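Moving on, here comes chain A:
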Amino acid sequence: MTASDLFIALPELFILVMACLIMLIDLYLPENRRGMVSFISVLTLLFAGIMVMRWQAVDSSTAQYAFNGTFVRDRMADVLKVFCFIVLGAVFVYAKHYLRVFKLMCGEYYVLSLFLLLGAMVLISAASLLTVYLGLELISLSSYALVALNRDDRRGAEAAMKYFILGSLASGLLLYGMSMLYGVTGSLSLSDIAASVAIAGDNVMLVFALVFVVVGIAFKLGAVPFHMWVPDVYHGAPAAVTMLIGSVPKLAAFAMAIRLLDNGLVPMQGDWMAMLTVLAALSIIVGNLVAIAQTNLKRMLAYSTISHMGFLLLGVLAGTAQGYSAAMFYAITYAIMSTGAFAVLIMLSKSGIEAENLDDYKGLNQRNPLLAALMLMLMFSMAGIPVFVGFFAKWLVIQAILDVGLLWLAVVAVVFSVIGSFYYLRVVKLMYFDEPETTDKVTAPADFRFVLTVNGVAQLLMGIFANALIALCVASF
Partner candidate 1 sequence: MSIQVLVFYLFGTILTLSALSVITVRNPVYAALFLVLAFFSSAAIWMLLEVEFLAITLVLVYVGAVMVLFLFVVMMLDVNLSRLREGFARYLPVGILVALVMAGELLLVIWTKGAEKLPLPPGNPEGFSNTTYLGERLYTEYLFPFEIAAVILLVAIVAAITLTHRGRSEGGRYQDPARQVQVTRDERVRIVSMPAVKDKENGA
Partner candidate 2 sequence: MDMQMLTTLLWTVAKILMIVVPLILTVAYYTYAERKVIGYMQSRMGPNRVGPWGLLQPFADVFKLLFKEIILPSNANKFLFYLAPVLSLAPAFAAWAVVPFDDWLVLADIDASLLYVLALTSMGVYGVIVAGWASNSKYAFIGALRSAAQIVSYEIAMGFALVGVIIVAGSINLREIVLAQQGGIFDWFWLPLLPLFMVYFISGVAETNRAPFDVAEGESEIVAGFHVEYAGAAFAVFFLAEYANMILISALTALLFAGGWLSPFENVPLLAETFIAQPHAAWFLGKMFFFMFFFLWFRATFPRYRYDQIMRLGWKVFIPITIVWLIVAAVFVLLGWVEQGA
């Protein structure tokens, strides 16, 4: 290890130090000053973002390795990390309001979230099986605890338990696959693995290893048939935590798929393409169909997540630079969209009751026209209606699979995204064409409203100026 190694991982070190510091600061803050923690956390993200941007990797060809090749910093890592910071910053602002209203205000939310972010960054920058696994575990362990943050809520405890057990099983499977990979190739470094797999050629062991690795990735993304935990966890966790789980970990899971499948197992592209095709098609079909039947917004968004992850996989399975950049674009836009949607849910929530039933959205336009308009933009974007950014995301991944000749898959994706738009539009219909059940005012602090407005309008602006972000993603591969 040299000083330059530390320099390459500077943002990670900064986040780690700040997470520990915030833990200590929180200990000495009086109850009514807890908002400070949120402020410091957002500042931390800001500075970490500056660190990444200031010393960013110039282009995709200049990857910097550190710590004996266990850590890599390349263009994709930098872009994903910056978007992690942006999304998490928004989540922190939203969460502050939520935690206040639900009397859960504690520094641990921020500390665990920052550790989760650290895990995501480690995973995004992983260049060895060890770092992939450790980053993943860091994310998982933090999220298990966060899901059970509201200890007196039985649903939260149940969701955390399910998440923990299924998550440990998935980690075990992934680890089993990794151990086989190590057994065959004799190396932990992803680039070395790619080299020896290319030489090894057909090998039954490698196929088994691949199956386990793909299962691990599918579980973390929440792709069908490894999606069982998603609805329960989304539903049971406090909304601030659901929002978090829907944002940063998805970006990290995308990075994990790229690191393992593209960086590590690219010689077996034919094999994993077939597996991912099945996963993607099933996720899109099941996610969209089941979401229609939901009357609970959190569950509905959970199934919508499943279908979105199916779309994301479309880009990955294309196996081309175009596909990867499309999937990356999808992951980033999805994280921003879902954060916004949950923010609307939080804003509508009253003390102790989350606005999770669809009926809570009836006549929202009459109660708060701005909020209704923002939700409209978010829903349109999720449905993939043109001009909104969600449309371009879907368009790019479908184009990517068309380019590799998977016409039938593209047809399935389009058909089911049309079917899926039904449930997004239902929310819009409830907001604009139904009478409100209450006339309670919907309020939130100024910073909350500001960030939410930016978040909603961004759906439109990012759609109109999509080229900039697309160019950023394309340059990553």
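Regarding candidate selection, all candidates are chains of the complex that A comes from, given by their letters.
Criterion: a residue touches a chain if its C-beta (ideal position, glycine included) is under 8 Å from a C-beta of that chain, and two chains touch if they have at least 3 such contacts; residues count from 1.
As the structure is a prediction and not an experimental result, all values here were calculated from the model.
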Touch assignment for chain A within the complex, options 1 or 2: 1
Candidate 1-touching residues of chain A, taken from the complex the two chains share: 1, 9, 16, 20, 23, 66-68, 70-71, 106, 108, 111-112, 115, 118, 122, 128, 130-131, 134-135, 137-138, 141-142, 144-145, 148-149, 151, 180, 183-184, 203-205, 208
